[in-house]
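Note that one protein chain is taken out, while the other chains of the complex remain in position.
Let's turn to chain A:
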C-alpha cells in the first residue's frame, strides 16, 4: 500500500468555533494506481491531501504514506512524495530552471544531476526551450507543467496533485491528463483531487467521493455509475394533456423508478434503458400518443454524487474560497 490512512480528522479553529473539515477519513491507495478525490469545494479534499503531505498535522487518526509513518517520520514521508499544490510552486521573477534545480537540491539531489533530470523532464512534459525563461513568462498550462516538474524532480514514488487542471483551457487540460497518465506508466502512484467530473472519469482508476469531510462512496468510475439505479429516459410528448397516460404506461414497466413529469417531458430511471425502449415506444404508439423525442442518458458521476448526497456537484459554485479559508486557518 502506498497510502493507508485510518480515521483522519482535522479540526480548524475559526471565529465561529471549531470546524471539522475532515471527519474521519479512511483510505487506501495501492502502488501504481491513479486515485481521485472527487468532491465540491470545501468538502475537505485539500485538507486531507495536506495532511497526507505533512503540511498540516491531523487532529486525530494515523496514516502510512510512501512507507513511512506520518506522525513519527514526516521527513521520511517528504522524501518519498512529490506534492503539486494548487497555488503553484515557483516565484514569477525566478528563472524556471533555477527554481527546479534549487528545489531538487533541498531533497539532497546533487546540482549536476538535478539540472540533467530537470532538463529531461522539461522535454518530457512539453516545455522545450523554457529552461532559462522567467516563470512569469510561461502560459498557464506551461506553469502547471513546471509545477509538476518541481514535484517530480526527486523521482518520488507517490505524487499528490491538488486540482491539477483548475484554470486551464480544455486543450491544456486534455494535454495535462496525457502527461499524468504518462507518470503512472513510469511506475508512480498518483493521488489527485478534483471537482471536475470529467477529469475524475477520464483519469482515475479509482474514485473516492468526499462530501462534508467524509468519504461517501468509492470504486472505479464504472462501478460507481452502476450503483445508480439505471439509465435516465426522457420522453417529450406532443400533446401535454396525454402526459398522465404516458406516465401510466411507464409505471407498468418493470424496474422503472423516479417517474416524473415536467411540462411536456416524462422522465424516469430504468436499468438498461436502451433495451426496454422499443417495446415502450410500441405501447405508446398503440394508444395513439405522439412523441417529439426520446433521450436515454447513461448515469454520470454527477448522478452518483446526487444519489449519495442529494445534491448535484454541478450546482456548486467553483470559486474555491471555502477551501482556501480552511487551509489558511
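Here is the rule we go by: a contact is a pair of C-beta atoms (placed from the backbone, for glycine too) under 8 Å apart; a residue touches a chain by one contact, two chains touch by 3 or more; residues count from 1.
Here is the rule we go by: contacts and distances are computed from a predicted model.
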Name under which UniProt lists the unshown chain, selected from "Transport permease protein", "D-inositol 3-phosphate glycosyltransferase", "3-isopropylmalate dehydratase small subunit" or "Xanthine dehydrogenase family protein molybdopterin-binding subunit": "Transport permease protein"
Residue, one of A:45, A:103 or A:173, that touches the chain absent here: A:103
Option from A:61, A:85 or A:118 whose C-beta touches the chain left out: A:85
Residue of A:8, A:43, A:121 or A:150 touching the missing chain in the full complex: A:150
Touch residues of chain A, complete complex, unshown partner: 53-57, 75, 78-79, 81-83, 85, 87-95, 98-99, 102-103, 105-108, 147, 150, 328-329
